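Only a single protein chain was left out; the remaining protein chains are all shown in position.
Let's turn to chain A:
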C-alpha cells in the first residue's frame, strides 16, 4: 500500500531551498508517465495530540504561532526561523500532513497490512523540543511510538546520508526500539552525531547502532558493511516491524553530502530491505522517503523503490516526453535512464583506505554493542 497526498507539497521552505516539493511532483509525474502509478491512500493530517506523543508542548505551540505569522522572539532556540528551517505560513498543517501519512502507515501495519510505502516524510532530524535540519515534526518517531504503544518491537533503519539523530535521541532510552543508522561520518557533516559509541542509555543500551562511513564511500564498501551489520542486528533484536527512512542523499549526485552510491547500490539495498523484512519482521515494513537533494538522482532512486516495492519490472529508459518537459522546466539535462550510467564519476584515489576504515568502524561497532544487543 502506498500513501501520498498532494498536501505533502505544501511542506515548502520556499524557492532555492533544497527540501523542495518539486521532488515529489517530479517523482509522481514520472511514475504516471511510466504507467505504474496506482491511486494512493490519502490519510488526513495528524492531530496536535498525535504530534505531542513525541514533541514538547512548547515546540508545537511555537510552530503553530509561527505558522499563523505571529512574531515569536525565541524561535531560533527551537531550531526554527533558521537558514535551514525557516518558517512559512501553514507550516504546522503541512508538517502534520506528513506525520499523518507515516502514522497511517503504522496504523495499517497494526491492522494487518504487510508493506507500506509513504511517499513523503522521513523527517529524522526533528527532536523532542527542537526542529532541526529541514525537519519540523518527526513523523517517524510518531509512527514508532504508535507501534510501541501497541506492544510491538520496532527496528528503525535509516539509510539517509545524514545521521538519524532525532529518532535516535527520542527513543534513546527505549529497549523496544532498535535504531540503526548508516550515514556519512559526522566528523564534518551535519548533524555531527552518530558515532559508534552512541549505543543508547538505560533500557536502550545496545539498541542504538550507528555506522558512520568515510566520505566518498562507494557502492561496494557500503553494501559490504550493510550486509554484515543489518541482518546481524535484526536477527539479534527480533523486531515485529521494520521502519525505514529511505533518504536518497547518499547518491553520488547529491549536493549536500559526499557518499558515492549509484542507483545499482540502491537497487540492491531496497531488494535486501524487503528480504530482511520477510526474514526478520514477518514481512512488516513501513518505508518513508527522506533527504535527497539532487532532483535527477533522488527521483530515480525513489522511482526504483516504488517499482521494487510493487514487484514491477524495472524500466531501462525514462519516458522521453516526461524527461524533455522537465529538462525544459529545470533548464538542465537529466539522466535518460533509470539507472546511472556506468562509471559515472572519476576513480576515487583513496579507495583502499576508505574500504579499510569502513570495515574497522563496523568492527568497532560490533565489539562495542556485541552481546548487549541480545540481552
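The rule is short, and it goes like this: a residue touches a chain if its C-beta (ideal position, glycine included) is under 8 Å from a C-beta of that chain, and two chains touch if they have at least 3 such contacts; residues count from 1.
Just so we're on the same page, contacts and distances are computed from a predicted model.
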Assign the chain not included in the display its UniProt protein name, restricting the answer to "Aspartate carbamoyltransferase", "FixH family protein", "CBS domain-containing protein" or "Cbb3-type cytochrome oxidase assembly protein CcoS". "CBS domain-containing protein"
One chain isn't shown here. Among A:55, A:146 or A:162, which residue touches it? A:162
Taking the entire complex into account, which one of A:35, A:83 or A:202 touches the absent chain? A:83
From A:167, A:189, A:230 or A:265, residue that would touch the chain that is not displayed: A:189
Touch with the missing chain holds, among A:1, A:110 or A:256, for A:256
In the whole complex, what residues of chain A lie against the chain that is missing from view? 18, 76, 79, 82-84, 125, 132-134, 162, 165, 187-193, 215, 252, 255-258, 344-346
